[in-house]
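One structure, as structure tokens, below. Some questions next.
For this depiction, one protein chain was excluded, whereas all remaining protein chains were kept in their positions.
Let's look at chain A:
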Amino acid sequence: CFWKNQFPRAVEQSPELPALERKNWLIYLLYVRRDYEECKALIKEQLQESHGLCEYAVYVQALIFRLEGKIQESLELFQTCSILNPRSTDNLKQVARSLFLLGKHKAAIEVYNEAAKLDEKDWEISHNLGVCYMYLKHFNKARDQLNNALELSRHDLTYMMLGKIHLLEGEMDKAIEVYKKAVEFSPENADLLTTLGLLYLQLGDYQKAFEHLGNALTYNPGNYKATLAAGSMMQAHGDFDVALSKYRVVASTVPESPPLWNNIGMCFFGKKKYIAAISCLKRANYLAPFDWKILYNLGLVHLTMQQYASAFHFLSAAINFQPKMGELYMLLAVALTNLEDIENAKRSYEQAVALDKCNPLVNLNYAVLLYNQGDKKGALSQYQEMEKKVNALKESSTLDFDPEMVEVAQKMGAALQVGESLVWTKASKESKSKQKAALPGKSSSTQQSLGSNQALGQAMSSAAGYGKTMQLPSGTSLLLLFKV
């Protein structure tokens, strides 16, 4: 950090003026002890004695101002410093840093470039240049600068920024590479571990994600993000009680976090405690009215509770916030089917099929609807579409299918007389134990009861978004006062 070499250098640079700099050691001592009040008094005294020419006093004063959040004042003082001693890279760097903190990134880059002319082997300059370029969205330049900084000297922060740039550009695998190196370099940094874990989670590599998140939690047990991510992974595997106990740890420290309440709600949903689930989810929704995942989950739970009007309401709200998702349209269509609005249900299914690329459930549900409407031909074509998707999925990944969905599909196949060559029978045996969020379907033998489009979507659980921008809370809802 900055003060490590600050004091000796100040002394050796101005040996001819010992009177001016004679109390620098004391200023330094007070500053590093965080005794800012004393320090300021001493600085004032020193500046009066030296008529404002004591560079180190001005410098430390500026640092204190910056710590207090008065960036503008600190900038002015650092500028004074660099006038007093124009040959110093440190002064220039600090000026640039203050400019950066004020949001004047272009000006900061110029000053950093000047500083770089004086000292070419400084990693800080390269790092900060990289960050400035990142804010200006010049990602290529930023990456070069950050790589340069890494060559000069490796730091966690530089890795973090580099990873962020890759994520901003949408290159997930490169970002993972960067974070991997970073974790190798400093294996005890909980933030790095958490971010890497979340990235693996996004890719679906649960094993590695769990490993890294677990490490993060051992180093920092109260880490909110890691807890949330670990909990959501456990949820995905059905360990609802374990996940709940994890959430309980953070719930007291972060009582108003929408993702947390969302996940808790989905835990209850998994344990078939629907009322509790709804009340948790509604609290989450109250806190974050713009979050489509919570709305999706609310819709899902209400579908399960067979409250189709509410389900429609939440799902259509979710669609307004996230119009590009097939599953939402599918669930909306299920709700519409039960509200006896078949025309709109069909249109909603059309939209779902058009948007969705890999979820066979969409086609299956559509097929069921069409079959129930007597449109055997359309049902058959949807069924075939579903088979295509299932085949593709089987080739591409080890995802296993919801047993309930398989059951419905088999019946459907039998009804349509195409079901001999079922593609997933083997897969389904392995996945017997997996209980996913699906409707508790009525066991049925006739095709008629297929109508209650059984297998619904999976519950969404949100692992605290890392790449996303922070959610802005809206004003809380205002209940009017009751006047006499």
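Basically, contacts are C-beta pairs under 8 Å (C-beta built on N, C-alpha and C of every residue); 3 or more make two chains touch, one makes a residue touch a chain; residues count from 1.
Keep this in mind: contacts and distances are computed from a predicted model.
You can't see one chain of this complex, but its UniProt record names it "Tetratricopeptide repeat domain 8", from the set "squalene synthase", "Tetratricopeptide repeat domain 8", "tRNA (adenine(58)-N(1))-methyltransferase catalytic subunit TRMT61A" or "Gamma carbonic anhydrase 2".
Among A:L84, A:V254, A:L339 or A:L380, the one in contact with the hidden chain is A:V254. When the missing chain is restored to the complex, the residue among A:I319, A:A345, A:L369 or A:M386 that touches it is A:I319.
When the whole complex is considered, the residue among A:R22, A:R283 or A:K376 that touches the unshown chain is A:R283. For chain A, the residues touching the absent chain in the complete assembly are 1-2, 66-67, 69-72, 93, 97, 100-103, 105, 124, 128, 135, 157, 253-257, 279, 282-283, 286-287, 289-290, 295, 307, 309-310, 313, 316-321, 469-470, 472-484.
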